[in-house]
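Working notes, structure below.
Note that one protein chain of the assembly has been removed; the remaining protein chains are unaltered in position.
For reference, chains read A, B and C in written order, and residue numbers begin at 1 within each chain.
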Amino acid sequence: MIKFDNDYSRSAHPKIIEALSEDMHNSYAGYGLDSWCERASEEIRKAIGKPNANIHYFIGGTQTNMTVIDIALRSFEGVISADTGHVNVHETGAIEFTRHKVIALPSVDGKITSAQVREQGVLKLYNPTPGHVVEPKMVYISQPTEFGTLYSKEELEAIRGACDEFGFYLFVDGARLSYALSSPFNDVDLKCLADNCDAFYIGGTKCGALFGEAVVILNDELKPHFFSYQKQHGALLAKGWLLGLQFYTLFNNNLYSEIAKPAVKMALDIRSAMLSKGIKLAVDSPTNQQFFIMTNEQIKALSKEYMLSEIETIDESHKCMRLCTAWYTEQRDVDSLIEAINEL
Amino acid sequence: MIKFDNDYSRSAHPKIIEALSEDMHNSYAGYGLDSWCERASEEIRKAIGKPNANIHYFIGGTQTNMTVIDIALRSFEGVISADTGHVNVHETGAIEFTRHKVIALPSVDGKITSAQVREQGVLKLYNPTPGHVVEPKMVYISQPTEFGTLYSKEELEAIRGACDEFGFYLFVDGARLSYALSSPFNDVDLKCLADNCDAFYIGGTKCGALFGEAVVILNDELKPHFFSYQKQHGALLAKGWLLGLQFYTLFNNNLYSEIAKPAVKMALDIRSAMLSKGIKLAVDSPTNQQFFIMTNEQIKALSKEYMLSEIETIDESHKCMRLCTAWYTEQRDVDSLIEAINEL
Amino acid sequence: MIKFDNDYSRSAHPKIIEALSEDMHNSYAGYGLDSWCERASEEIRKAIGKPNANIHYFIGGTQTNMTVIDIALRSFEGVISADTGHVNVHETGAIEFTRHKVIALPSVDGKITSAQVREQGVLKLYNPTPGHVVEPKMVYISQPTEFGTLYSKEELEAIRGACDEFGFYLFVDGARLSYALSSPFNDVDLKCLADNCDAFYIGGTKCGALFGEAVVILNDELKPHFFSYQKQHGALLAKGWLLGLQFYTLFNNNLYSEIAKPAVKMALDIRSAMLSKGIKLAVDSPTNQQFFIMTNEQIKALSKEYMLSEIETIDESHKCMRLCTAWYTEQRDVDSLIEAINEL
Partner (left out) sequence: MIKFDNDYSRSAHPKIIEALSEDMHNSYAGYGLDSWCERASEEIRKAIGKPNANIHYFIGGTQTNMTVIDIALRSFEGVISADTGHVNVHETGAIEFTRHKVIALPSVDGKITSAQVREQGVLKLYNPTPGHVVEPKMVYISQPTEFGTLYSKEELEAIRGACDEFGFYLFVDGARLSYALSSPFNDVDLKCLADNCDAFYIGGTKCGALFGEAVVILNDELKPHFFSYQKQHGALLAKGWLLGLQFYTLFNNNLYSEIAKPAVKMALDIRSAMLSKGIKLAVDSPTNQQFFIMTNEQIKALSKEYMLSEIETIDESHKCMRLCTAWYTEQRDVDSLIEAINEL
């Protein structure tokens, strides 16, 4: 079986495994107070063009989201998210676990708009019963989204504008950020992200690392006591240098922005093959995740050799299926998949 | 100014004030372990026809909802509610404060349907990523709803059926329960409620008491350790007998089901007057809360002498306004209001 | 049976019941936004000499403590308390329920010292693993303490000094404050309290009210968003004027500082009778709670007609027992109790 069902089924890029191997006889201080973290953070600050950014390393996405959101919000404040957002759907209530409401907005292809953000701001300002309702204070979006789509620079800046109007923080989940950066359809680079966010994270787990997410804190209000909060949330790795080493490897020599290019290209090739076959897109995604409306027969045929992932049942004879490529996907596997698609 | 803006603007029914006065020189054990609570609970058990029900007294609605829901649910479980439900909108995130997600469903006039509950059950059963999502475990509805509407016996039994199918608890918020019981359009009596719920509460604050809500626990699974939970949630009144005395007074001689009848009648009279004037209903409510779509001029005119409550802005020239009657509303005030409506 | 087991076994002072009765036909705005609360807060501000203090009304002590402490502290910060403090012992973990550690210090007769507070400050400053430990940020003391003892002005000011040194808040639980103010051994008046605290609460439940505690917020850092926090914690009374009316009655004409004087005198008389009988004090208390080391025979003899409260077993033949007087204790009951003590 060849796996196209997700983008986190292989350990790490060879350069990272190599760096780990070479480093195994060195000793470091714990809890992120080591030279690897320092060097990685320096690389990231350079890449985003923000010398004063604070960088903190986490192990996984849910942990990152729940900690950053909890640090930023008072208990009666909520986070605005697309109803399809990871924090609203796939974190088993981790945000609520830290006492915050996810204010879920209807979304199109995983995205919300600045107009929706502004509407929440207006509702807050003119609420006839202030104090009785959760106050929105942060906007959470994903780049790329859970459906592979991208916010354009224009859209991102518009959301930033709406946030500024109402005093909202903007937090971007970049679990698959390298796939956004590698898409030919993307115009939001790391500097643009850093210019528009209060905080965002650079995903490692799905983008070449064994594990790890690098949180970038840009707004000074979110900086104090980060270490204590992270430790209390169970989110501090004892051997923090393992994260520093990985992110240094990813950001030194631009590995992070290069690693995903072939994956995106292959995903778009699969997309073309599907479209040629008359199979409909469930979402028009320009990155490594592709979503198709397929018949049960088509799914059955492909599933003999390829693992896809089921998103939802559309009707008795159709399902929405996801196919992912990743930094480790091999061209020959995509070639044979496309052949199989052509034969459907 | 004559207040029609809410139904909790006067202290308590004279019989309750009288009972308090008469009782002021007696001494009792604290924390609900007194004879008044015992007698009140006996009356309630009789009224609902459930000799084994546990009764617990709380001070207010938000406190009641957050404690009962937190007792019933594991941290990763959520409570299904109408998107307009009190727990989703007007408790400043108290449910999330206890770590639970409110799974908000689109609603019509404050109500959800058994089909919607069943759909949530099916989603839970067939979820492709179980463990990654919040599991629904309880259905929360209000009787009457926040918009004054009522679940019929048939609707309630259908929701119960859907709950049984998927192992959900059913919890009914009866903050204004006496207004439901007093409506000529109601066919859900206390026994019917008790037959169909795992837990519900009988509202006192808005129904004749100074303050207080009586929680009825019917499902044995929800009974253990209630006292400890209630204390820990800051929801245990030291002088518990004050609650017992009030609920005894309300349930002895049927005061609770009688007290709201005039209020409902007067609300329906106001409704008729509005309709005669061509003013549209925002919601078709058979209880003491009435919702109208009024022009700014109409609102301005009435607001000279009467307090209404603004629910939301419809468009530049219209707003949705709420008018409430209550157990203490006087006929002469309603008469003069109706006159004022006629003159609009 | 005559109850000396606690000080919250009768409803309210006749003046409060009277005020409630007289007010029963008036209508008010909800949630504390009424004229009674305004007037009560004005009286309290006058009594404490702090025109800029914010006053908030709660229903009970546990609820008050858990809300104020949670508002003041970040999640990784803890509250220093005597190991015998109410927040550490008798709130079923309500403080931990809001995610904060109670840093319990050994105490003598319910009291901690400025030296102990300073020691915690030094530990915080010189901790070899900062970020890995809970940081103390607030000192919680009770006046009178859970054992009836009092902090002197000198002791209070010394604790304030230690707090200033290390940036700690000082919060005083005044659940039985009127008994402190009424003790001939007390030199901490309301103004002195207000001069030395960041926040404190004036107990009503045990001091003449039906229920209720008035929180005084003096430090501006603790003022923002109080309403939202209070609502979210389930601690906001819908009919807030019931609290305002009671505290206005208690503070208008000095009822609050007068009400407890007879009770304290009677408590000291009981104390003298016990001492004359050779019964040892468990604690040397100058207020309405008295603690004695009694033999099982003595306890049995008194318990025929009088209710005492058991604190703990000392050895096979002795127990520590508490006797309380209260604002409602009658002289004839104390006379007969003293007679019974004399006959032991």
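One rule holds in what follows: a contact is a pair of C-beta atoms (placed from the backbone, for glycine too) under 8 Å apart; a residue touches a chain by one contact, two chains touch by 3 or more.
The shown structure was predicted, so the numbers you read here are calculated from the model rather than taken from an experiment.
Peer 1: For the chain omitted from this view, which of the shown chains does it touch?
Peer 2: Checking the complete complex, the chain left out touches A, B, C.
Peer 1: Hey, which of A:S41, A:T92, A:S142 or A:N288 is the one touching the hidden chain?
Peer 2: Answering carefully, the residue with contact to the hidden chain is A:T92.
Peer 1: Considering the whole complex, which of A:A235, A:L268 or A:A282 touches the chain not shown?
Peer 2: A:A235
Peer 1: In the complete assembly, which of B:H132, B:K191, B:K280 or B:K300 touches the absent chain?
Peer 2: With B:H132, B:K191, B:K280 or B:K300 as choices, the missing chain is touched by B:H132.
Peer 1: Where does chain C touch the missing chain, residue by residue?
Peer 2: Where chain C meets the chain not shown: residues 75-76, 78, 89-93, 96-97, 99-102, 104, 126, 128-129, 131-134, 309-313.
Peer 1: List every residue of chain B that touches the chain not included in the displayed model.
Peer 2: Touching the missing chain: residues 31, 70, 74-76, 131-132, 135, 225, 227-229, 231-232.
Peer 1: List the residues of chain A that touch the chain left out of this view.
Peer 2: That gives, for chain A, the contact residues 3, 6, 8-12, 14, 17, 20-21, 23-30, 59-63, 66-67, 91-94, 97, 205-206, 210-211, 228, 231-239, 241-242, 328.
Here is the rule we go by: only the chains that are shown with their structure count from here on.
Peer 1: Suppose chain A were gone and every other chain stayed put; which groups of chains would still be connected through touching?
Peer 2: one piece
Peer 1: Could you put a whole-Å number on the gap between the CA centroids of chain B and chain C?
Peer 2: Once rounded, the distance between the two centres reads 34 Å.
Peer 1: Hey, how far is the Cα centre of chain A from the one of chain B, in Å?
Peer 2: Distance between chain centres: 41 Å.
Peer 1: Give the residues of chain A that touch two or more other chains, as numbers and ranges in rising order.
Peer 2: Each of 75-76, 131-132 in chain A touches at least two other chains.
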